[in-house]
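See structure below.
Yeah, one chain of the complex is gone here, protein chain that is, but the others are all in their spots.
Read from first to last, the chains carry the letters A and B; within each, the first residue is number 1.
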Amino acid sequence: MSFTRRRFSLAAGSALAFAAKPAFAADPVKVGALYPLSGQVAKSGEDTLNGIRLAVDIINKKYPNLKMPLAADEGLPGLGGAPIELIAADHQGSPETGAAEAERLIVQSKVVALVGAFHSSVAATSSQVAERMGVPYISGESEATPLTERGYRWFFRTTPSSRTQAKDFFTFLRDINKTHNNSVKSIAVVHESTLWGQEFAKSVDAYFKEFPEFQKSIFVGYQQGTADVTSEVQKLIAAKPDAVFHASYDAEAILFARTYKQYGFNPQGIMAIGASFGSSAFRDALGADANYFFVREHWSRDLAARNPLVGEVAKMYRERYGKDMDGTPARAFTAMMVLGDAINHAKSRDPEKIRDALAATDIKGDALIMPWEGVKFDKTGQNILTRGIFVQTLDGTPKMVWPADFAAAKLVWPRPAWR
Amino acid sequence: MNRSFPALPATLILAGLAVLLLLPFAIGHRPFELRMATLIFLFATMGQAWNVLGGYGGQISIGHGLYFGLGAYTSALLSVKLGLNPWLGLPLAILVPTICAVIVGIPCFRLRGHYFVIATLVVAEAVFQVFTVWEWVGGAIGLEIPVKREGWLNLQFHRDKTPYYYLALGLLVLVTAGVWWLSRSRLGFLLRAVRDDEAAVRSLGFSPQAYKSIAMAISAAIMGAAGMFHAQYVLFVDPFSVLGLHISVLVALFAILGGSGTLFGPLLGAAVLVPLSEYSRIAFSGSGRNVDLLIYGFLIMVIAAYQPDGLVGWIRRVAGSARRRRAPTQQG
Partner (left out) sequence: MSEQLILQLVVSGLGMGFIFALIAIGLTLIYGVMDVVNFAHGEFIMLGMYATYLAYVTWGVDPVLSLPFVAGLMFCFGLVVYYLLIRRVLTGNMQSQIFATFGLMVFLQAGAQFVMGADYFAVRNSWLSGVVRLGDVVLPVPQIAAVVGSSLATILLYLLVFRTSIGRQLRAAAQDPQAASTLGINVSLMYALAWGIGAACVGVAASLLSNFYYIFPRVGAVFVLLAYVAVALGGFGSIHGALIAGVLIGLLQVVIGFFVSSELKYVPVYMLYLAVVLLRPRGLFGRS
């Protein structure tokens, strides 16, 4: 009895609410953000989310001196100045929780689009939910290649995939060979054994056909919780590769670097995917020994020299969040800007229209803080205008050294001996 | 101390069941609550599985997630590699973990308490590591179960998750009824005897080893079924989500906190702790601090020191002697 009465009054109440309130165009547009905010990568999750928060702020407020779309106006002009309301959710790194939170955001919080998710495994399940429920999903930093191979309509990815990034390593080495007498012949890969590391190893493996001047040396995998890396490093020493590709998280990067020094392992060059070998934690722990490592980066502060926008945004990030921006928040920031741009072009809160606007995205490189040529999605939802850069730590600071036309410093090759 | 099931009147149980059956009408349109209820049922089932071995059998396992993972993987592999319908794969999803459990039990049950615990940990970790590098099961990348048309035939539901709720509830009811029957049966009696005094059991001519193995098999079978459910619920398996140590720890936690060796312990444990975990995640979203685990750990220490019967024991105490009727003596 009281149950039905409550039900009725609820229905009546909402009917009244709808009747009384005209749907203002300026009602906020809700966007859901799925990130790991607790657990092992909580800090990174928070930093990445901050990149998105910064983008939302720029869209919502007036920043006339920032030369990027939506900065000069308040809110989304295509929707009468409606602001974006960001609703964040913590998926704790669990694919199942991510899917559940995606559903909650869509059904209960009524978001028009989702952004996420840092972990590729979570992006997989949460975007599956979005696909089933017809809600656009944009990922700025989930790199697993299969994410755009599922035939999804609603999934878009601005960041390059793991496979694309692997190719950059080969392109880089080919360039090195041109100016250094073809000295690089064999390549070894060191990778940790979660999804990220294994994917990278697979991608690298596949490219040897396309770059036949290189030989495959040893591939060394390791578990994340390994107590020491002696056997791994000894295997590398025995294989004598010219170059080593690394897929390691920060903590093991330190362990490996120290062990390399201990055993005097010094190939011509060591280059890593992911920020580990260039991170401030790495440099703090290793001091002068952090020099000469390469990192294939998505973004660098040095890009400000070519595009002042980069410097301005990096400065804002630093001022608000007390940390330097790096590749992952930068990409998340960009993804949010792309989404905002699409919603603006769609001039609608209808997910289908937003999806179509996303598919038609065409943003030029100079409106971005990334070194990309722009943002344009192919049929699978992948941005095809991305570009990677290589950064080398020199004198204790990571400097952009490749491609040559971007270089802020001259790269050092081969590595000098350990001191 | 008499550790048989608490004497809850049958009417109370039926009433509770009726509430649970009707609950989706209230929360069916709220995915968060629906999911939480489904999770409670699933964890309660897993806790009950642990309970059979740990609570009634006295063999503490902190590697039980292994059997959950094996069930999930078996079901997923059959779907992915053979396109087999999950219902048809269910028997195998139950059988594989059971067989593995029995095999593991053969050497391990010779071990006294502590060594057994370590053995369970070590086996679970070894299997986890192997799965992360084993290509055929997807390695660290995992397996995505193909999305099919929704319905009971394919055991996939996409828009409305209420059927999952009922399935989990059904599983829980089935398992709890089974455990209740077990606890009153001769097998259950002997199991508890093995837990309390192994030497005495042996002297009576029974083989403790055999009974431990049976408990292990039952326990692993239930975990396997739960694993299969999980695979169909999430449509994705990877070593970190189904073979990770955290599952083993959580399952043991829920059963212990609720009341190890009691029938309703795991249910109570899950009913209290799953919401605690979910709400603390939302409340503390952003500070990444694992507050729920902090509380659980503390509570377990308290329970160990003061109240080995967990929440159930505490409720018994609070409810006073009126509720504590001596259960009828077990006979064969």
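Note that a contact is a pair of C-beta atoms (placed from the backbone, for glycine too) under 8 Å apart; a residue touches a chain by one contact, two chains touch by 3 or more.
Everything numeric in this text was worked out from a predicted model, so none of it was measured.
Among A:Gly51, A:Gly221 or A:Gly374, only A:Gly221 touches the chain that is left out of the view.
Taking the complete complex into account, A:Gln234 is the one of A:Gln108, A:Thr171, A:Ser186 or A:Gln234 that touches the chain left out.
Note on the undisplayed chain: of the listed residues A:Asp250, A:Glu352 or A:Glu373, the one touching it is A:Asp250. When the whole complex is considered, the residue among B:Lys81, B:Arg110, B:Arg186 or B:Arg317 that touches the unshown chain is B:Arg110.
Touching the omitted chain from chain A are residues 39-43, 193, 220-223, 225-228, 230-232, 234-235, 238, 250-251, 254-255, 258, 262-264, 281, 284-287. In the full complex, chain B touches the hidden chain at residues 54, 58, 60, 62, 107-108, 110-111, 113-115, 117-119, 121-123, 125-126, 129-130, 132-133, 245, 249, 252-253, 256, 260, 288-291, 293-294, 296-306, 308.
One rule holds for everything that comes next: only the chains that are shown with their structure count from here on.
Put simply, chain B touches chain A in their complex at residues 29-32, 35, 129, 132-133, 139-142, 144, 147, 158-159, 230, 233-236, 238, 240-241, 281-282, 284-290. If you check the complex, the residues on chain A that touch chain B are 36-39, 42-43, 45-46, 88-90, 92, 94-97, 99-100, 103-104, 107-108, 121, 124-125, 128, 132-133, 144, 146, 193-195, 197-199, 221, 223.
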